[in-house]
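Note that one protein chain of the assembly has been removed; the remaining protein chains are unaltered in position.
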Amino acid sequence: MTKRSYRLGDIASELGAELRGDPDTDIGGLATLQAAAPGQIAFLANPSYARYLADTRASAVIVSPSVADQCSTNVLLLDNPYLGYARLSHWFDPAPVPRPGVHESAVVDPSAQVSQSASIGPQAVVEAEAVIGDHVVIGAGSIIGARCTVGEHSVLRPRVTLAHDIVLGKRCHILSGAVIGSDGFGFANEKGAWHRIAQLGRVILGDDVEVGANTTIDRGALDDTVIGNGVKLDNLIQIAHNVSIGDHSAMAAMVGIAGSTRVGSHCVFGGQSGVAGHLTIGDQVHLTGMTLVSNDIAEPGVYSSGTSADTNRQWRKNAVRFRQLDAMARRLKELEKKIQG
Amino acid sequence: MTKRSYRLGDIASELGAELRGDPDTDIGGLATLQAAAPGQIAFLANPSYARYLADTRASAVIVSPSVADQCSTNVLLLDNPYLGYARLSHWFDPAPVPRPGVHESAVVDPSAQVSQSASIGPQAVVEAEAVIGDHVVIGAGSIIGARCTVGEHSVLRPRVTLAHDIVLGKRCHILSGAVIGSDGFGFANEKGAWHRIAQLGRVILGDDVEVGANTTIDRGALDDTVIGNGVKLDNLIQIAHNVSIGDHSAMAAMVGIAGSTRVGSHCVFGGQSGVAGHLTIGDQVHLTGMTLVSNDIAEPGVYSSGTSADTNRQWRKNAVRFRQLDAMARRLKELEKKIQG
Partner (left out) sequence: MTKRSYRLGDIASELGAELRGDPDTDIGGLATLQAAAPGQIAFLANPSYARYLADTRASAVIVSPSVADQCSTNVLLLDNPYLGYARLSHWFDPAPVPRPGVHESAVVDPSAQVSQSASIGPQAVVEAEAVIGDHVVIGAGSIIGARCTVGEHSVLRPRVTLAHDIVLGKRCHILSGAVIGSDGFGFANEKGAWHRIAQLGRVILGDDVEVGANTTIDRGALDDTVIGNGVKLDNLIQIAHNVSIGDHSAMAAMVGIAGSTRVGSHCVFGGQSGVAGHLTIGDQVHLTGMTLVSNDIAEPGVYSSGTSADTNRQWRKNAVRFRQLDAMARRLKELEKKIQG
């Protein structure tokens, strides 16, 4: 792994942070307050970790101005230290940076347009009339279907699949195993047998979209499936056909969004939550983990369903009663009548 | 994308529909009633969209006879307009049609039998003694294990994996990232450590089976995992070892079926539902989304579990009470005794 190190003063000016300390300090890594060694920079984003400030061995810490006095080392002052950490993290990313050019084992259709600054990895496939923008990285074993467009600076990690006619904006980041443009799950039933409906729509991703590992996004049946700018999808998510997701919404792993549902902007969905089909979910809706949504949600806010773990012994007693709940409610009402009557 | 257009009279006769209107109308696309432009054909399957019939710009609409009078344009009459749409959709499918033959970058074992009408995509692998039927399409980067059989007219999209000794019927449609024949999750425990059990069974898919993107179907431990004719599996589904699924059952995304469970025919399982292992589920059982099945189900019908989303504020109050449910039931009974006593 390449050793990299930077001058603290350069880091401060790049992040737009006020530096209190020695600008010539050499910073060779990024770590948590607890784990940092001398020569590393740490950050304090969560106030509950402030207790680690006094004893950190880090050579510098990114903090908000309010806690700067608690640091015994160099500090970089930022209103949003976590954002500072996010930006700085890329300086220390050990991920290999692929060279521009097409690997000799890749198969690129002669009719595809591949920017000279793009990198096409080993064993990749780029099919007819695909357009690969400037500085795009297509990872090893990835497959780019016919007539896809991949916007500049987008990165596809190894073994991504784009079916035909998929549009990716700029700076998208698609993780390994993701499948974008798989056929939507549409069938017509005749006498009990299912007849497949060809899926004629596309998938359109905006700019700065993240698609997690082994996540699947189906193409639309007639119209397109549309993922807004800045949307972040974690691993193993299912986005069904004709779904639309508004800008800057984020979904944790294993979320499922059924067909034709419209999700607003700035939503945050917890892991394993699910939204039924043909619903409309407004902006700024948050779902806690494993929540099931089966009706429209118009108002911003936090929504939940289900129950959380109890000992099996206790749970069994209560779960049995769930099946008697309506009867209990009726009995309760009956009692109330008797007493008030 | 190739422009295609068809004569309305030809469409009518191919679908077996009665045409009311001009058979020479040129139809160049398929769209929803709301989105259709002149030159396109639309359909009305869901009666709640009938209000769009009057104003549609479509050049023709597939409808059932009962609403034909509400159309101001050419109509094709069918008892099942949705089925007509399903059939017609394939006429307008922009997916590239691969040419027969083995791509020069594919690796095909000399002992494999590949039909001359089959297409083996770039970077694909076909291992020893596999049998690839007539008109089969093996997508780019797909891997067909030793001794697999892929029935005629089956289509494997890019990057599908079949492990060894897998049997696919005719006209199966396997989406990208699917893994068929992964080892079942079987271990023997000795003093706390798990010892892997080799999975000796196969996976047998009937005819007309759909397997969604990144769905996994495990091979059997001793006997086979069996998927019936016409079964449709959406994306990210898990079918464990030795499961059997009856003909024409359909499962939405993210369903999990645990080991050795038998699912009947014509079942429909909603997304994220799960069935525990070693159960028997009869025919025509429907599960709503995120339902957990932990006992046999013999009777046809619709089954559900869980709760659906509420505001987090309300939900917290109620979820806390779930843990007191048994106690509440006892208190209720106590009150009833006192009052009736």
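Going by the order they are written in, the chains are A and B; count residues from 1 in each one.
Note that in this section contacts are C-beta pairs under 8 Å (C-beta built on N, C-alpha and C of every residue); 3 or more make two chains touch, one makes a residue touch a chain.
Quantities reported herein were computed from a predicted structural model and do not represent experimental measurements.
Undergrad: Can you name the residues of chain A that touch the chain not displayed here?
TA: Touch set of chain A with respect to the missing chain: 1, 30-32, 35, 45, 80, 82-83, 85-87, 89-90, 92-96, 103, 105, 121-123, 139-141, 157-159, 173, 175-177, 208, 210, 212-214, 230, 232, 234-236, 248, 250, 252-254, 266, 270-272, 288-290, 306-313, 315-316, 319, 322-326, 328-329, 332, 335-336, 339.
Undergrad: What does the interface between chain B and the hidden chain look like in terms of residue numbers?
TA: Touching the missing chain: residues 105, 107, 123, 125, 127-128, 141, 143, 145-147, 159, 161, 163-165, 177, 179, 182-183, 185-190, 192-200, 214, 216, 218, 221-223, 236, 238, 240, 254, 256, 258, 272, 274, 276, 286-288, 290-295, 297, 301-308, 310, 314, 317-318, 320-322, 324-325, 328, 331-332, 335, 338-339.
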